[in-house]
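Heads up, the thing below is written out as structure tokens.
Presenting chain A:
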Amino acid sequence: AQTVLAAEVKRYVVEGSRAAELDSCVEPTERMRRMHFEFIKHQRISTVHEGIRGTKYSLAGCVECHISYEEQQPQPIDRPDQFCGACHAYAAVDLNCFDCHASVPNGGGLDAEAQAAHRAAGVEKLVQSGRNGEGH
Partner candidate 1 sequence: MAKATFEVPELSEYTEVPAVKPGAMAHSSTFRAKEEFQQDLGFPGELVEDWQTKAIDKMGELLGKYRSLRVYMDACVKCGSCTDKCHYFLGTQDPKNMPVGRQDLMRKVYRRYFTLAGRLFPKLVGAEDFTKEVLDDWYCYYHQCSQCRRCSVFCPYGIDTAEISMAAREIMDSIGVGQKYCNEIIGKVYKIGNNLGLPGPALIDTIEGLEEDVYDETGVKVRYPIDEEGAEILLVTPSADFFAEPHVDGLIGYGKVFHEAGISWTISTYASEAANFGMFIGSYENMRRLAQRIREAAIKLKVKRIVFGECGHAWRVAYSFLNTLAGPWDFLDPKYPVPQHICEFTHGLIQEGKLKFDKSENDDKVLTYHDSCNVARASRMGDTPGGQFEIPRAIIKATCNHFYDMDEDTIRDRTFCCGGGGGLLTDDLMEVRVKGAKPRIDALNNVMQEKGVTHMAAICAICKTQFSKVLPYYGMEMDQVLSLHQLVSNAIVLTPGEDDDEPDGDEDLDNDNETDEAA
Partner candidate 2 sequence: MTDKTDRAENEIDSGRRDFIGVAAGMTAAVVAPGVLLHTVAAAPRSEPVTSDVRWGLLVDTAKCADGCSACVEACNDENGLNLQTPPEGEPDRKWDAQKAVWIRKVKLQDNQTGRVTNLPMMCQHCEHPPCVDVCPTGASFKRADGIVMVDRHLCIGCRYCMMACPYKARSFIHQDTTDQLTSVPRGKGCVESCNLCVHRRDYGEASTACVDACAAEGHHAIVFGDLKDPNSAINQKLKEIPSRQIREDLQLNTGVRYSGV
């Protein structure tokens, strides 16, 4: 069931995120709206069990691209006014991934992965993220 998103449909891509400047998600947008959770579910299995890090549906990748900034600070993506959070609040779907996953990009090591995803999606790497948590 593929349909094109009509213009009046409510959008969640947040101002100031990298996604806001691009035309398409890693898949056609209306497909993402319907299927994103399937994609990342498969991704997580192959990552955790098989060690595959380089595919485009990486959760860290989603966060990278969809994160928005306020005064240079990335805003947790599951917050009710942010990309994932807003839509999930609207649809009343529990989003507990970020109980464990970082809700702001902070993984230096994962930049490479993000790059791979971006390459696959045909986008340039625009955001530089700092690695937190070191040096305690």
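To be clear about the criterion, a residue touches a chain if its C-beta (ideal position, glycine included) is under 8 Å from a C-beta of that chain, and two chains touch if they have at least 3 such contacts; residues count from 1.
Candidates were picked such that all candidates are chains of the complex that A comes from, given by their letters.
Quick caveat, the model's predicted, so the values are computed rather than measured.
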| said: Using the contact rule from the top, which of the candidates 1 or 2 touches chain A in this complex? | reply: 2
| Across the complex, what residues on chain A touch candidate 2? | 44, 46-55, 60, 63, 73, 99-102, 105-110, 112-113, 116, 130-136
